[in-house]
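Provided herewith is a single structure, encoded as C-alpha coordinates, for subsequent inquiry.
Then we have chain A:
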Amino acid sequence: MIVVSIAGLTKTFPKGNVTALQEIDLQIEPGEFVSLIGPSGCGKSTMLRLIGDLTPPSSGTVEVNGKSAHQARLDHDYGMVFQDSVLFDWRTVAKNIALPLEMLGWARAKRKQRVDEMLNLVELLGFGDHHPWQLSGGMQMRVAIARALSFEPALLLMDEPFGALDEMTRERLNIELLEIWRRMSSTIVFVTHSISEAVFLSTRVVVMSPRPGRIAGTVDIDLPQPRSADTREDPRFFEKVTEVRELLRGVGADEHGSVLAEETA
Partner candidate 1 sequence: MAQAGHAAALRSRTPTRALQPARVAAAAVRAATVLAVLLALCGLWELFRWIWVREAWTWPFPVNDTTLPHIQTIFKALGEPATSQGPLLITVLLHAAWFTAKEALVGFGLGATVGFALAVVLVHSRIAQRALLPYIVASQTIPILAVAPMVVVWLKSGWQSVAVIAAYLTFFPVTINTLRGLQSAEPRAHELLRSYAANRWKVLWHLRVPASMPYLFSALKVSATASVVGAIIGELPSSIQGGLGGAILNFNQYYSITPANLWATNLIAAGLGISFFVAVVLVEKLVVRRAPEQRA
Partner candidate 2 sequence: MTLTALRTRLVEWVPAILVFFAGIAIWQLSIDIFNIQKFLLPKPWAIVSAFWTQRSTLWSAGWLTLKEAAGGFALGSAAGILIAAVLARFRRLGEALMPIAIAANAVPIIAFSPIFNAWFDPLSSKPRMATAAVLCFFPVMVNTLRGLTSVRPSQVELMRSYAAGELQIFRRVRIPTALPFVFSALKVATVLAMIGAIVADYFGTFGSLGITIKNSVSLFDFETAWAAILMASILGVLMYVAVSLVERIVLQWDPTRQERGTA
(Lines give C-alpha, C1' and ligand atoms only; values in the text may rest on other atoms or scores of the structure.)
Protein backbone atom coordinates (compact mmCIF):
# COMPACT_ATOMS: atom_id res chain seq x y z
CA MET A 1 0.00 0.00 0.00
CA ILE A 2 1.32 3.42 -0.85
CA VAL A 3 2.27 5.25 2.30
CA VAL A 4 2.00 8.82 1.08
CA SER A 5 0.01 9.77 -1.98
CA ILE A 6 -0.04 13.39 -3.06
CA ALA A 7 -2.06 14.48 -6.11
CA GLY A 8 -2.47 17.92 -7.57
CA LEU A 9 -1.49 19.50 -4.26
CA THR A 10 -1.50 23.28 -4.19
CA LYS A 11 -0.94 25.52 -1.19
CA THR A 12 -1.22 29.27 -1.21
CA PHE A 13 -0.82 31.64 1.70
CA PRO A 14 -3.27 34.53 1.37
CA LYS A 15 -0.98 36.82 3.29
CA GLY A 16 1.47 38.12 0.72
CA ASN A 17 -0.21 36.07 -1.98
CA VAL A 18 2.46 33.36 -1.87
CA THR A 19 2.08 30.12 -3.80
CA ALA A 20 4.09 27.79 -1.62
CA LEU A 21 3.32 24.66 -3.64
CA GLN A 22 1.76 24.16 -7.05
CA GLU A 23 0.34 20.98 -8.55
CA ILE A 24 2.55 18.58 -6.62
CA ASP A 25 2.28 14.88 -7.45
CA LEU A 26 4.28 12.46 -5.36
CA GLN A 27 3.99 8.85 -4.28
CA ILE A 28 6.02 7.30 -1.51
CA GLU A 29 6.24 3.52 -1.12
CA PRO A 30 6.67 1.67 2.18
CA GLY A 31 10.25 1.43 3.36
CA GLU A 32 11.50 4.33 1.28
CA PHE A 33 13.75 7.06 2.60
CA VAL A 34 12.80 10.16 0.62
CA SER A 35 14.65 13.46 1.01
CA LEU A 36 13.16 16.76 -0.03
CA ILE A 37 15.79 19.31 -0.97
CA GLY A 38 15.71 22.73 -2.56
CA PRO A 39 16.51 26.41 -2.06
CA SER A 40 14.65 28.58 0.43
CA GLY A 41 11.06 29.12 -0.49
CA CYS A 42 10.65 25.90 -2.45
CA GLY A 43 7.99 24.66 -0.07
CA LYS A 44 9.69 21.56 1.29
CA SER A 45 8.81 22.25 4.90
CA THR A 46 5.29 23.20 3.87
CA MET A 47 4.94 19.89 2.06
CA LEU A 48 5.99 18.04 5.19
CA ARG A 49 3.41 19.93 7.20
CA LEU A 50 0.73 19.12 4.67
CA ILE A 51 1.53 15.44 4.95
CA GLY A 52 1.23 15.77 8.70
CA ASP A 53 -2.05 17.67 8.50
CA LEU A 54 -0.53 20.54 10.41
CA THR A 55 -1.83 22.88 7.74
CA PRO A 56 -4.65 22.33 5.24
CA PRO A 57 -4.14 22.17 1.46
CA SER A 58 -5.64 24.84 -0.75
CA SER A 59 -6.51 22.26 -3.36
CA GLY A 60 -5.52 18.73 -4.29
CA THR A 61 -5.28 15.71 -2.03
CA VAL A 62 -2.88 14.27 0.47
CA GLU A 63 -3.41 10.70 1.55
CA VAL A 64 -1.46 8.80 4.15
CA ASN A 65 -1.86 5.03 4.48
CA GLY A 66 -4.89 5.21 2.24
CA LYS A 67 -6.72 7.70 4.46
CA SER A 68 -6.93 11.47 4.40
CA ALA A 69 -4.01 13.21 6.09
CA HIS A 70 -6.41 14.49 8.71
CA GLN A 71 -7.55 11.00 9.63
CA ALA A 72 -3.98 9.76 9.62
CA ARG A 73 -3.08 12.41 12.16
CA LEU A 74 -6.00 11.49 14.38
CA ASP A 75 -4.96 7.84 14.08
CA HIS A 76 -1.40 8.68 15.10
CA ASP A 77 0.04 7.22 11.92
CA TYR A 78 3.23 9.27 11.94
CA GLY A 79 5.90 10.72 14.19
CA MET A 80 7.45 14.13 13.69
CA VAL A 81 10.88 15.55 14.42
CA PHE A 82 11.69 19.27 14.19
CA GLN A 83 15.00 21.06 13.82
CA ASP A 84 14.64 22.46 17.28
CA SER A 85 14.20 19.27 19.26
CA VAL A 86 11.21 20.78 21.13
CA LEU A 87 11.77 18.85 24.32
CA PHE A 88 9.91 19.92 27.43
CA ASP A 89 12.24 21.38 30.04
CA TRP A 90 10.03 20.33 32.90
CA ARG A 91 10.16 16.65 32.01
CA THR A 92 13.05 14.25 32.32
CA VAL A 93 14.39 12.59 29.20
CA ALA A 94 12.37 9.48 29.97
CA LYS A 95 9.18 11.42 30.47
CA ASN A 96 9.79 13.38 27.29
CA ILE A 97 9.98 10.14 25.34
CA ALA A 98 6.83 8.95 27.08
CA LEU A 99 4.83 12.03 26.13
CA PRO A 100 3.04 10.59 23.07
CA LEU A 101 2.46 7.34 24.95
CA GLU A 102 0.73 9.24 27.72
CA MET A 103 -1.44 10.97 25.16
CA LEU A 104 -2.32 7.59 23.69
CA GLY A 105 -3.34 6.34 27.08
CA TRP A 106 -0.77 3.60 27.54
CA ALA A 107 -0.50 1.96 30.94
CA ARG A 108 2.41 2.98 33.11
CA ALA A 109 4.23 -0.34 32.96
CA LYS A 110 3.96 -0.52 29.20
CA ARG A 111 5.22 3.05 28.94
CA LYS A 112 8.24 2.32 31.08
CA GLN A 113 9.10 -0.72 29.03
CA ARG A 114 8.84 1.10 25.73
CA VAL A 115 10.84 4.08 27.02
CA ASP A 116 13.65 1.75 28.03
CA GLU A 117 13.58 0.15 24.60
CA MET A 118 13.79 3.56 22.97
CA LEU A 119 16.62 4.73 25.19
CA ASN A 120 18.47 1.62 24.15
CA LEU A 121 17.72 2.23 20.49
CA VAL A 122 19.20 5.73 20.52
CA GLU A 123 21.98 4.69 22.88
CA LEU A 124 20.99 6.90 25.75
CA LEU A 125 20.46 4.25 28.40
CA GLY A 126 21.22 5.71 31.79
CA PHE A 127 20.23 9.25 30.82
CA GLY A 128 16.55 8.74 31.45
CA ASP A 129 16.57 10.77 34.66
CA HIS A 130 18.41 13.71 33.17
CA HIS A 131 16.79 16.90 32.06
CA PRO A 132 17.09 18.13 28.46
CA TRP A 133 19.30 21.06 29.34
CA GLN A 134 21.87 18.71 30.76
CA LEU A 135 22.40 17.05 27.39
CA SER A 136 24.33 18.16 24.34
CA GLY A 137 22.55 19.18 21.16
CA GLY A 138 23.13 15.85 19.48
CA MET A 139 21.81 13.93 22.46
CA GLN A 140 18.72 16.12 22.62
CA MET A 141 18.04 15.32 18.98
CA ARG A 142 18.35 11.63 19.73
CA VAL A 143 15.75 12.03 22.46
CA ALA A 144 13.48 13.77 19.98
CA ILE A 145 13.89 10.88 17.56
CA ALA A 146 13.23 8.36 20.30
CA ARG A 147 10.06 10.23 21.19
CA ALA A 148 8.90 10.28 17.58
CA LEU A 149 9.40 6.54 17.30
CA SER A 150 8.08 5.59 20.71
CA PHE A 151 4.66 4.55 19.48
CA GLU A 152 6.19 2.86 16.41
CA PRO A 153 4.58 4.83 13.65
CA ALA A 154 5.27 3.45 10.21
CA LEU A 155 5.93 6.93 8.88
CA LEU A 156 8.46 9.43 10.16
CA LEU A 157 8.45 13.07 9.11
CA MET A 158 11.69 14.95 9.76
CA ASP A 159 12.18 18.67 9.17
CA GLU A 160 15.90 19.42 8.99
CA PRO A 161 16.49 17.60 12.28
CA PHE A 162 20.26 17.83 12.15
CA GLY A 163 20.46 21.37 10.86
CA ALA A 164 21.59 22.88 14.14
CA LEU A 165 24.32 20.36 14.83
CA ASP A 166 27.99 20.38 13.97
CA GLU A 167 29.29 18.35 11.04
CA MET A 168 30.78 15.47 13.06
CA THR A 169 27.71 14.93 15.18
CA ARG A 170 25.62 15.22 12.07
CA GLU A 171 27.46 12.46 10.24
CA ARG A 172 27.30 10.19 13.25
CA LEU A 173 23.60 10.73 13.68
CA ASN A 174 23.08 10.06 9.97
CA ILE A 175 24.49 6.59 10.40
CA GLU A 176 22.44 6.04 13.55
CA LEU A 177 19.30 7.17 11.78
CA LEU A 178 19.87 4.68 8.98
CA GLU A 179 20.35 1.96 11.56
CA ILE A 180 17.07 2.86 13.21
CA TRP A 181 15.35 3.03 9.83
CA ARG A 182 16.51 -0.44 9.05
CA ARG A 183 15.54 -1.91 12.38
CA MET A 184 12.09 -0.42 12.47
CA SER A 185 11.38 -0.79 8.76
CA SER A 186 9.97 2.72 8.71
CA THR A 187 9.21 5.02 5.85
CA ILE A 188 10.95 8.36 6.25
CA VAL A 189 10.32 11.73 4.60
CA PHE A 190 13.30 13.95 5.32
CA VAL A 191 13.73 17.67 4.62
CA THR A 192 17.29 18.92 4.39
CA HIS A 193 19.54 21.66 3.06
CA SER A 194 22.54 19.44 2.66
CA ILE A 195 23.12 17.65 -0.62
CA SER A 196 25.57 15.13 0.78
CA GLU A 197 23.25 14.32 3.65
CA ALA A 198 20.34 13.81 1.27
CA VAL A 199 22.34 11.49 -0.97
CA PHE A 200 23.86 9.59 1.94
CA LEU A 201 20.58 8.87 3.68
CA SER A 202 18.01 8.41 0.93
CA THR A 203 16.75 5.88 -1.50
CA ARG A 204 15.33 8.77 -3.48
CA VAL A 205 16.03 12.51 -3.54
CA VAL A 206 13.28 14.88 -4.63
CA VAL A 207 14.60 18.24 -5.82
CA MET A 208 12.20 21.17 -5.54
CA SER A 209 12.19 24.61 -7.12
CA PRO A 210 10.84 27.80 -5.58
CA ARG A 211 8.29 30.41 -6.50
CA PRO A 212 6.04 28.60 -7.02
CA GLY A 213 7.08 25.41 -5.22
CA ARG A 214 7.32 22.52 -7.68
CA ILE A 215 9.13 19.25 -8.05
CA ALA A 216 11.99 19.90 -10.43
CA GLY A 217 13.26 16.38 -10.60
CA THR A 218 13.99 13.13 -8.80
CA VAL A 219 17.23 11.23 -8.36
CA ASP A 220 17.11 7.56 -7.41
CA ILE A 221 19.97 6.72 -5.11
CA ASP A 222 20.81 3.10 -5.73
CA LEU A 223 23.92 3.03 -3.61
CA PRO A 224 24.31 -0.24 -1.69
CA GLN A 225 22.87 -0.72 1.77
CA PRO A 226 23.82 -0.69 4.60
CA ARG A 227 25.61 2.60 4.10
CA SER A 228 28.59 3.57 6.22
CA ALA A 229 31.32 6.14 6.44
CA ASP A 230 32.96 4.40 3.49
CA THR A 231 29.97 5.15 1.32
CA ARG A 232 30.91 8.82 1.45
CA GLU A 233 34.14 7.99 -0.33
CA ASP A 234 32.60 5.81 -3.01
CA PRO A 235 32.95 7.40 -6.47
CA ARG A 236 29.31 6.58 -7.17
CA PHE A 237 28.42 8.72 -4.15
CA PHE A 238 30.09 11.71 -5.79
CA GLU A 239 28.29 10.99 -9.06
CA LYS A 240 24.97 11.09 -7.31
CA VAL A 241 25.88 14.24 -5.42
CA THR A 242 26.83 15.87 -8.70
CA GLU A 243 23.58 14.73 -10.29
CA VAL A 244 21.58 16.33 -7.47
CA ARG A 245 23.72 19.44 -7.53
CA GLU A 246 23.17 19.88 -11.28
CA LEU A 247 19.44 19.67 -10.78
CA LEU A 248 19.64 22.21 -7.99
CA ARG A 249 21.79 24.52 -10.04
CA GLY A 250 19.06 24.54 -12.61
CA VAL A 251 16.57 25.81 -10.06
CA GLY A 252 18.84 27.56 -7.61
CA ALA A 253 19.73 30.82 -9.29
CA ASP A 254 16.70 32.90 -10.23
CA GLU A 255 16.52 36.54 -11.22
CA HIS A 256 16.88 37.56 -7.59
CA GLY A 257 20.12 35.61 -7.32
CA SER A 258 18.99 33.40 -4.48
CA VAL A 259 21.78 31.12 -3.41
CA LEU A 260 21.72 27.43 -2.59
CA ALA A 261 22.80 26.26 0.79
CA GLU A 262 26.53 25.90 0.43
CA GLU A 263 28.09 22.51 0.85
CA THR A 264 30.96 21.99 3.18
CA ALA A 265 33.44 19.57 1.71
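Candidate entries met the following condition: all candidates are chains of the complex that A comes from, given by their letters.
As a working rule, a residue touches a chain if its C-beta (ideal position, glycine included) is under 8 Å from a C-beta of that chain, and two chains touch if they have at least 3 such contacts; residues count from 1.
Not measured: the values here are computed from a predicted model.
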item	value
Which of 1 or 2 touches chain A - same complex, any copy	1
In the complex, chain A residues that touch candidate 1	52, 54, 73-76, 78-80, 82, 84-91, 99-100, 102-104, 126, 129-137, 140-141, 164-165
